[in-house]
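What you see is the complex with one protein chain gone and the rest in place.
In this document, chain identifiers A, B and C correspond to the written order of the chains, with residue numbering beginning at 1 in each.
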Amino acid sequence: MQLGMVGLGRMGANIVRRLMRDGHECVVYDVNPDAVSTLADEGAVASTDFADMAAKLEAPRAVWLMIPAGLTGAVVDEVAEALEPGDIIIDGGNSNYKDDVRRAAKLKDRGIHYVDAGTSGGVFGLERGYCLMVGGPDEAFARIEPVLRTIAPGAGDIDRTPGRSGDHAPEELGYLHCGPSGSGHFVKMVHNGIEYGIMAALAEGLNILANADAGVREAEHSAEIAPLEEPEFYQFDIDTPKVAELWRRGSVISSWLLDLTAAALEENHTLDGLAGRVSDSGEGRWTVKAAVDVGVPAPVLASALFERFASRGEDHYANQLLSAMRLQFGGHKELPAGDVLEAGSRKADSE
Amino acid sequence: MQLGMVGLGRMGANIVRRLMRDGHECVVYDVNPDAVSTLADEGAVASTDFADMAAKLEAPRAVWLMIPAGLTGAVVDEVAEALEPGDIIIDGGNSNYKDDVRRAAKLKDRGIHYVDAGTSGGVFGLERGYCLMVGGPDEAFARIEPVLRTIAPGAGDIDRTPGRSGDHAPEELGYLHCGPSGSGHFVKMVHNGIEYGIMAALAEGLNILANADAGVREAEHSAEIAPLEEPEFYQFDIDTPKVAELWRRGSVISSWLLDLTAAALEENHTLDGLAGRVSDSGEGRWTVKAAVDVGVPAPVLASALFERFASRGEDHYANQLLSAMRLQFGGHKELPAGDVLEAGSRKADSE
Amino acid sequence: MQLGMVGLGRMGANIVRRLMRDGHECVVYDVNPDAVSTLADEGAVASTDFADMAAKLEAPRAVWLMIPAGLTGAVVDEVAEALEPGDIIIDGGNSNYKDDVRRAAKLKDRGIHYVDAGTSGGVFGLERGYCLMVGGPDEAFARIEPVLRTIAPGAGDIDRTPGRSGDHAPEELGYLHCGPSGSGHFVKMVHNGIEYGIMAALAEGLNILANADAGVREAEHSAEIAPLEEPEFYQFDIDTPKVAELWRRGSVISSWLLDLTAAALEENHTLDGLAGRVSDSGEGRWTVKAAVDVGVPAPVLASALFERFASRGEDHYANQLLSAMRLQFGGHKELPAGDVLEAGSRKADSE
Partner (left out) sequence: MQLGMVGLGRMGANIVRRLMRDGHECVVYDVNPDAVSTLADEGAVASTDFADMAAKLEAPRAVWLMIPAGLTGAVVDEVAEALEPGDIIIDGGNSNYKDDVRRAAKLKDRGIHYVDAGTSGGVFGLERGYCLMVGGPDEAFARIEPVLRTIAPGAGDIDRTPGRSGDHAPEELGYLHCGPSGSGHFVKMVHNGIEYGIMAALAEGLNILANADAGVREAEHSAEIAPLEEPEFYQFDIDTPKVAELWRRGSVISSWLLDLTAAALEENHTLDGLAGRVSDSGEGRWTVKAAVDVGVPAPVLASALFERFASRGEDHYANQLLSAMRLQFGGHKELPAGDVLEAGSRKADSE
């Protein structure tokens, strides 16, 4: 089928390539003309603006936006100007699902369908396909299903879940109609919230392994610092890059994020040059807020998010306050940076 | 090579089968004679006690224990009685690594090598192979490497980590010499700690999805209960079994635990009959205690553990105390069980 | 000065009494005429509706609302109808500060000042005074300062903070102008978030004490269940009501919430009859959402909130999922309710 693609960054361009490879016709647009001409050279139809794109697509049209979330609102409005009742706008970016709900309501008044397509797959998507979580009206979903099927990974060689048989259901092919507009990004949001949790679980565990020699380092401490409770049990020098690789084989925690961890550690055994200031892209925050709204406990997802905040020093004032309180009640001075852990150093001061 | 196997439960028996299939010779023992004769029928050498097993193995011997952790200490002692200097005892069960450290020291005095082999793979191991995390002296590891190689999954069809080339390293074949005695179970312990975290991340996220209709249910509430802040954003009826299946295809969180989740939800869409009292087998606890000992933050792993405790009602007294405090300061009565959420019900009482 | 009071529930009525006791004149209204006549008998001026109240107050007027948060929006609109430019509406309830921001903007167009007064003190406020966190325009704050001063606890016999001298600042008297409209409830919101954290810290700690006999109970377990790692260290039968009382005297954690805990435990040593289904009144949720918005780590406040959700069973589906996964990978059956902890029960199954 025909699809308009707005936004030819890494993901947008790769989706266009994947679509063309499977016989779809793509009319493409980007603010950067070079991005347009590159894809035109590969077989796409170039367009110069949204009106041009609309003219080059047969009604009823479908236009996919693959642009930064901060721009989506404005671009949806502009694209809608160029479209007609019955056309479909698909937001494939990382919008907040609440914006989808609002935009869908607005476009509905004009007869335009709004579909939100949460997309996971990272830089590997061209090859691997993108997992698609789709929200929107039944009719619109049905109409764009051919492109969704192409963009999605397909059944691949993944073992079929026991109990499933016959034709593959859409979810087995890597796309799913999750419900009305907004539900696609809602599911994608929670997906990313889970991702934060899994990443944190791996990172915390490997950090414990990396410190399994605490009993050895402890021995080097000065006399004023009492030892670990049982230093004899923390004498291991664990090779975390090898462990990450090992766990990829047959262990219960084998996962794509573990694959990436192993790759990262293979590439840079000691992680030199990484400051450990971890960004977050919004979905983890929205997930925690959604959990709070619906009253579901999510301590793991929240902890994973808060660890990222703390990695960027956002805990600084709180920590200063803790030090200040300790100074008040016990005259406890702060250790200078770089000094050893004080855990074992128990003064006869009471707290 | 030859291996003695003590303990022919599901895992022990499957390991024996996997070994025999690959040409190794197994002398087997279990307290249950039927388990022994079953395997003898399949080609193993039966033995009637540890002395008999020792007699049927050529020195230097290697005996693998695959028994409940609670029994390991006593059985190690008994087996050691039947062995000679230079022989090897391998504990393939779920021992606390601290016990390994102690046992290895004790056996060293008698010239017997102690190897701990943390084993992951669950009921799928016969077919899939077991991921092996091994601690012990270099010499002992080298001697038993042939059986480790057989028990492990091998390279399989898993994509090779970028940057790795040439012959497969042991960790790429699914087994690793992690360090001295105890280090194998230490790495396995942390593996399971991570597993708890990943499981919790998936469970929390899917619980949020399952409650994405809170705004709908809210509407049914009685007049005394104020609505959600923004019920219009929680109107989704998400099919969690389909979502779990979907995420297996190309998403960032694809993982074996997600495969199991999809399988569980396919088998029992509504999870009927499950009480949600989640057990823990010790490793998650030991991991958190190790994190505390070495001073590494592990809020995700700890939260995952505490959620299991709470699932069994171990938070009950704490919750009663919270209700009791609320009664004191604000005269807040507890809602009867089964009543609606009170989140929106804001009295003009101050807290 | 004169003040109109709308809402004569426990808190509204007590504030009126406190004001009259200090010489202020109160014009009162409630939907329940009995509540009005009770206070009229005590010296207040009764009013029959907002117009009547407005007529009985000299301009510029100040009207305090002490009503359930769910009603505040509508009542503010109605009261505003009866008021004139230059008048002040004070919301003393538990509104979400975002609503304050919105309401203040709306009323500003009509020349009416909106003041939000977060109020803490619980049922003890009549006697003890209410801690007041106030947001609103400077001019309005200055005008109502006399009533704030009366409602607040005053300096009392609390030790003065070292470094402070001279006349008492407002914050030493128990009221504070926190900033523009909304800031009062924002500070109150965070206050309650902290309250949740403190309550949870006390409850978790006392729960540990209540289980300090785990090593004794463990001994009664059946043979299949392995013991605690070190049961000899968990043989204490701690009297938690006495401990709570003890800590009130000179300990670092002495606090009003501890006083309440001691009172609750004195009243009901075993907390019989409490189901431990802990409600939350909104502020804890808003606090966590605000922390997420501004990017500040708040794992303690979030954990405290999530424990309340879990106390009401909102973790159920997540726990069922965990049990379902465990069934998948290891064939682990759930323990029936009421059965002993399984922590020590380590099967030779791998996870």
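Rule of thumb we're sticking to: a contact is a pair of C-beta atoms (placed from the backbone, for glycine too) under 8 Å apart; a residue touches a chain by one contact, two chains touch by 3 or more.
These figures come from a predicted structure and were not determined experimentally.
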Q. Touching the left-out chain: which of C:Asn14, C:Ser47 or C:Ser183?
A. C:Ser183
Q | From A:Leu3, A:Leu265, A:Val288 or A:Leu301, residue that would touch the chain that is not displayed | A | A:Leu265
Q) Since one chain has been left out of the picture, which residues of chain A touch it in the full complex? A) 7, 9-12, 66-70, 92-94, 96, 119-125, 130, 192, 195, 199-200, 202-204, 206-207, 210-211, 226, 229, 257, 260-261, 263-265, 268, 271, 274-283, 285, 299, 303, 307-308, 310-312, 314-332, 334-337, 341-351
Q | chain B residues touching the omitted chain (full complex) | A | 252, 285, 288-289, 292-293, 295-299, 302-303, 305-307, 309-310, 312, 314-315, 318, 329, 350-351
Q.
Considering the whole complex, not just the chains shown, which residues of chain C touch the missing one?
A. 97-98, 101, 120-122, 125, 128-131, 133, 152-156, 158-159, 161-164, 169, 171-176, 178-180, 182-183, 186-187, 190-198, 200-202, 204-209, 211-212, 214, 228-230, 232-239, 242-243, 245-259, 262-263, 266-267, 287, 290-291, 293-301, 303-304, 306-307, 341, 343
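The working rule: only the chains that are shown with their structure count from here on.
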Q.
Counting residue numbers used by both copies over all numbers at the interface, does the chain A-chain C contact come out same (over half shared) or different (under half)?
A. same
Q: List the centre-to-centre spacing of chain A and chain B in whole Å, with centres computed as mean CA coordinates.
A: 26
Q.
How many angstrom lie between the centres of chain B and chain C, each centre taken as the mean Cα position?
A. 41
Q. So how far apart, in whole Å, are chain A and chain C when each is placed at the average of its C-alpha atoms?
A. 36
Q) Where in chain A do residues touch two or more other chains at once? A) 252, 293, 295-299, 303, 306-307
